[in-house]
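Input: a single structure, listed below in structure tokens.
All protein chains of the complex are present and in place, except for one that has been dropped.
Right after this comes subunit A.
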Amino acid sequence: MYYREIKIQTQCHGKTPKDAASVRATHPIPAACGIYYFEVKIVSKGRDGYMGIGLSAQGVNMNRLPGWDKHSYGYHGDDGHSFCSSGTGQPYGPTFTTGDVIGCCVNLINNTCFYTKNGHSLGMEKLGLQTPGEVVDANFGQHPFVFDIEDYMREWRTKIQAQIDRFPIGDREGEWQTMIQKMVSSYLVHHGYCATAEAFARSTDQTVLEELASIKNRQRIQKLVLAGRMGEAIETTQQLYPSLLERNPNLLFALKVRQFIEMVNGTDSEVRCLGGHSPKSQDSYPVSPRSFSSPSMSPSHGMNIHNLATGKGSSTHFSGFESSCSNGVISNKAHQSYCHSKHTTTSLNVPELNNINVSRSQQVNSYTSNDVDMETDHYSNGVAETSSNGFLNGSSKHDHEMEECDTEMEVDSSQLRRQLCGGSQAAIERMIHFGRELQAMSEQLRRECGKNTANKKMLKDAFSLLAYSDPWSSPVGNQLDPIQREPVCSVLNSAILETHNLPKQPPLALAMGQASQCLGLMARSGIGSCAFATVEDYLH
């Protein structure tokens, strides 16, 4: 949570009694922040005490108090009235003056706002915003708020979550349960956890759509890919699914590029034979000690979305900020309102409403510096800019688990000595030869299917490995990371499933992706409740 503070001093050389000095933030309230709050401390009310705090759209006259003009709302200190785009106010709360801390809370979930005085909520007002408002303050600081806004947010978070939990699912005769079971089952099948899938299907009285043999085949291929034994993987695929790779030359190309990388790595079967190792006895997939407890475990697939989640927060670094202002707009380029949700807000098409958080009108005939000091604090439960492209299609990650098929593991071999192609000269030659074939294949592909920048880059990156004496610690070395086998593995798995007329990604993943996308859409449409819901909350 961030608190901001700044002192605003107006130096007014007012010419007419109607002159008002407004300060408005340059950055609008992000529509999807859900609940937005800021506080202002009135250090001195100035000569006449005409002060207002509130919200206004960009472009509203800055020489007038908020609330008087269209698209603005304000609470005025001299009479305690609230103004809603009108010159005549409604009795709202007490008056305020020097020493008071006034706050303004915008709730974009139910489109209400309320003001606070010295930490006491003064009562809800309906906001007539037709379009989601966008308001921001200009001020940064470290002071905790006088009003307990966190408690208010807790209430709304609970409300939204209760709403989600109690969403009617229209359960007819266990339909819902059956659907959930199908989703789980299809997920297990998709990733090839055949034993679990079988057991699950048995206990829930379902049929597995795919034949067990087929699942086992896919699992075999996946294991080979994930073990870096690409040559065998390609061969097995061609045996089991004869026309698959012929129909997908790009996929075949990608697999072969990966094979090339594994050759450099020294893990591909072709180079391993040459290196004098038994092709089956070595495996370079990283091993985590904890995984050994369940020998029959299939590869475990973490959701891609977890990776995104771990990256959150990195974009909300906050740097100190100074701004000076006199009678006008505070420029605030470094603005980052306090954020906690993960929805992109970069492309907002909604009309913007800015906030005037402090403004005062004053009758001044002489120079008065230090006339008004205001401290404002700011807080928003807002939106961060993390790229959340949702879900990579069917991609999956191994949680460092290691399958124990028929292999014995030599944990140390690849980790102790890292030599090109496992250190064998013959293997290096084989690798070079394979590289040439790959180059030829790439050219042929281009002739047949046209230019493909992705393929081109893939090949280039792979070949770049040879430019370094120690490819593993080179700038392109991450390709050698076993984790890079996963996207390839996933694409291949999806392709195989498609040939069986099965979905190329499991419905469970699809549903999660959709939920994430929905939240993003809500954020862009300014539906505030999205601030209090994330897909991660429901993944335990």
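One rule holds for everything that comes next: a contact is a pair of C-beta atoms (placed from the backbone, for glycine too) under 8 Å apart; a residue touches a chain by one contact, two chains touch by 3 or more; residues count from 1.
By definition in this document, contacts and distances are computed from a predicted model.
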- Item | Hidden chain of the complex, named as in its UniProt record, picked from "transketolase", "Vacuolar protein sorting-associated protein 29", "Translation initiation factor eIF2B subunit beta" or "Armadillo repeat-containing protein 8" | "Armadillo repeat-containing protein 8"
- Message: Considering the complete complex, identify which of A:Tyr37, A:Tyr152 or A:Phe260 is in touch with the unshown chain.
- Response: A:Tyr152
- Note on the structure: Full-complex touch with the removed chain, picking from A:Gln58, A:Ser121 or A:Asn452, is A:Ser121
- Item | Of A:Pro30, A:Gly54, A:Gly74 or A:Gly93, the one touching the omitted chain in the full complex | A:Gly93
- Item | For subunit A, the residues touching the chain missing from this view | 93-94, 114, 117, 119-124, 148, 151-152, 154-155, 157-158
